[in-house]
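Note that one protein chain is taken out, while the other chains of the complex remain in position.
Lettered A and B in written order, each chain numbered from 1.
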Amino acid sequence: MSTKIQLVCAWSGPATVVVATVGFLIAGVLPFPLGPNSTVTEVVDFYSDSTRVAAGLVIAGLGVCLVFPLVALIGVYMVRTEGRTPILTFVQLITGAATGVLLLLPLLLMTIGSFRPERNAELTVTLNDVSWLLFITPIAPFMIQNVAIGTSILQDQQSLLPRWVGYVNYWVAFLFVPDILAFFFHSGPFAWRGIFVFWLAFVAYGIFLMVMGWMLRRAILDDSVQAAPNAVATS
Amino acid sequence: MSEGIPVRATVIWALLLLATGVTWCLGTDHRANAGGHVLVAMAIPVAFSKVYLIGMEFMEVRTAPRTLRVVFASWVVSFATALTLLYL
Partner (left out) sequence: MKVDSHVPTDLPEFLGGEPAVARQQCRPRPPAADGHTPGEPGLWVFILGDMSLFGAFFVVLLWQRRATPRTFEESARELLRFIGVINTAVLLLSSYLVVSALWAHRQGCWRRARISVLAALLCAAVFATLKVIEYLHVLRGGQGPTTNQFCTFYFVLTGVHLLHVMIGAGLLTAWLQQLRGHGSQSRFVEGVAVYWHMVDLLWVVIFTLLYLVCAA
């Protein structure tokens, strides 16, 4: 039974990517997101199609929360590698939980942006700024989570997960570094919709979710295959 | 004690320092004429040749499995080409 639940949690990794992307496409955040240098008119026009935008963002908001089961599953595998003092497991659980919230809250704020599109345009622009900057810039919990996972995998004597997955986690952590530059630029590759901020982070986090989901699924299936002979022996 | 660091590595290092000098000269004070433009552009392949040497010799990719050698070499060639073309 636990195996089935674990498999569902593994699938929630890729599911996060799919559902969130669908939501963003419906809302119009993808493929061309608003930027800090979008005009007031462009911003107001975006939120004025309020039903579609709200629906898309609600779906995206639900989608990003699928990250939570994956975080828990990662924790289950990390605790097996750490023995008496599962410190990295705890770090991952805490920071993983934080990442989920830090993805959800900005999307809720963005959804609120579409709640009363006839409001003062400056308020809509500010709400848009708040949502986007909150979405893009808090890299620390993500990076700490990735480093914890990477370190745990590379220290694991049993190699429950292949070692390259640990290295992918380290790489993904680096890919988040440019995101803090979003505070400093209104245009160009380092603005919040710039290629090295939004797009790089989107791709990096997507890679993380896909890789972890897929490899954990393999590990779960390997473990259940190993457990099966024992079950046969004791029955 | 031992034979120490192989002579090959020392030779490569000397080559790298030489190449650094060459790229420095190539990139120094060329007026905006067509010849100068091309000379500066040559600094990019020279730099990536250094990257190739560091990878093959220092990183020991030369004695690595073929897949890694091919991937590394492809990386060097792709980016060297792309960047040179972007400059020109």
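Note that contacts are C-beta pairs under 8 Å (C-beta built on N, C-alpha and C of every residue); 3 or more make two chains touch, one makes a residue touch a chain.
Keep in mind that what you see is a predicted model, and the values were worked out from it rather than measured.
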item: In the full complex, displayed partners of the excluded chain; value: A, B
item: Touching the absent chain when the full complex is considered, from A:L62, A:V79 or A:A121; value: A:V79
item: Residues in chain A touching the chain absent from view; value: 1, 79-80, 82-86, 157-160, 162-168, 170-171, 174-175, 177-178, 181, 184-185, 188-190, 195-196, 200, 222-223, 225-226, 234
item: In chain B, positions touching the absent partner; value: 1-2, 4-6, 9-10, 13, 16-17, 20, 23-24, 26-30, 36-37, 40-41, 43-44, 46-48, 50-51, 54-55, 58-61, 63-66, 68-69, 71-72, 75, 79, 82-83, 86-87
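By our rule, only the chains that are shown with their structure count from here on.
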item: Where chain A and chain B are represented by their mean Cα positions, the distance between them in whole Å; value: 38
